[in-house]
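As you look at this complex, bear in mind that one protein chain is not there, while each of the others sits in place.
For reference, chains read A, B and C in written order, and residue numbers begin at 1 within each chain.
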Amino acid sequence: MAIKICHDAINPWQELQDYQNHALNPDVQFGATGIFIGTMRDMNDNAAVQRMTLEHYPGMTENQLAKIINDARERWAFLDALIVHRVGDVIPNDTIVLVAVWATHRGDACDACRFIVEALKSTAPFWKKEVLSTGQTRWVERNTDGYRKS
Amino acid sequence: MAIKICHDAINPWQELQDYQNHALNPDVQFGATGIFIGTMRDMNDNAAVQRMTLEHYPGMTENQLAKIINDARERWAFLDALIVHRVGDVIPNDTIVLVAVWATHRGDACDACRFIVEALKSTAPFWKKEVLSTGQTRWVERNTDGYRKS
Amino acid sequence: MSITVRYFASLGERLGRSESTVDFIREMTVNDVWRLDTAEMSMPANILAAVNMEYAHPDDRVHNGDEVAFFPPVTGGQSVGD
Partner (left out) sequence: MSITVRYFASLGERLGRSESTVDFIREMTVNDVWRLDTAEMSMPANILAAVNMEYAHPDDRVHNGDEVAFFPPVTGGQSVGD
């Protein structure tokens, strides 16, 4: 299990490759990997967004993310999990969050990954302040429901 | 949209990076990527597996995978999808299948990815013949239910 | 009239061939092709069929030049049975 808070740009493919090749227990054979990557868009709530700052609560963030992975472990059987989250100044197209779960079965990998993403959004102490294209700043006040369909 | 049948080993991170950087429409801003990777294990149905051969129906495979992506498009709003599937001789730890969906919303990315994985398993014309550690060969006769919990 | 018949995976192994050609004069269904080419009365319940690379029903009609394929249940993707 690993939790990583990044102040610089995240290359999600490099993070995944490095973790799978170097950190995952090589004796443990996984059959399924469920992955979610969240990327910053240049639109939010019908406004053009130029950049944003991700504030967090150092220490509590890591605690809370570890707690989420442990909660997921109580519900699904998986072998390992990785969470990488960006903080600081972020621009559109930057990776904000990466969640990956390695499991024997695909149902466990996908469902645990989804659970971690949703729990992270509702309980991990991160806050977003957007700078709009107009120069105005605003705090993001809510998260959308991740289980909704368009 | 891309469908790729590979006779050689798949590097899933390279495939994802290449597709996202070069094939995805750069004018289309995605916010969420849902990814599934299936990897060959050295155990199946309580038997040690040495290697296996993945047979497929060239032509129909590509047709059927394209049909699955189109079916997913009728149910979820997503921007692009990639399916990479291995055929031929495969050994444990090799990537067998990669499915990735890029969308605006994370619910659509995750659900469409999951749908494509399940539809692929039940309708795409691939067949697995395993060589056990005993030297015996056997055709895999069924797929497990991907929505089950362990 | 002539159609190409293909067999895949364990079915091809059981029948001992992966491809053959069937010539016929009257109208035929997918199931007729099975009977003519395998000498078995009807398609086993677990055998799937495709005409011109699209899934087909045993009762679907075939036409000159069609490619008809028969195969066992598919097992692609990641599989774990344990």
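Keep this in mind: contacts are C-beta pairs under 8 Å (C-beta built on N, C-alpha and C of every residue); 3 or more make two chains touch, one makes a residue touch a chain.
This structure is a prediction, so every number in the text was calculated from the model and none was measured.
Shown chains touched by the missing chain in the whole complex: A, B.
Across the entire complex, the residue among A:Trp13, A:Phe30 or A:Phe126 in touch with the chain not shown is A:Phe126. Residue A:Arg142 is the one among A:His7, A:His22 or A:Arg142 that touches the chain missing from this view. Although one chain is not displayed, chain B still touches it through residues 31-32, 104-106. One chain of the complex is left out; on chain A, the residues touching it are 37-41, 43-46, 54-57, 59-60, 63-64, 85, 96-97, 117, 120-129, 139-144.
Throughout what follows, only the chains that are shown with their structure count from here on.
Note on connectivity: the fewest chain-to-chain touch steps from chain B to chain C number 1. Between chain A and chain B, the centres computed from C-alpha atoms are 23 Å apart. The mean-CA centres of chain A and chain C are about 47 angstrom from one another, to the nearest whole unit. Within chain A, contacts with two or more other chains are made by residues 31-32, 104-106.
The set of chain C residues that touch two or more partner chains comprises 77-78, 80, 82.
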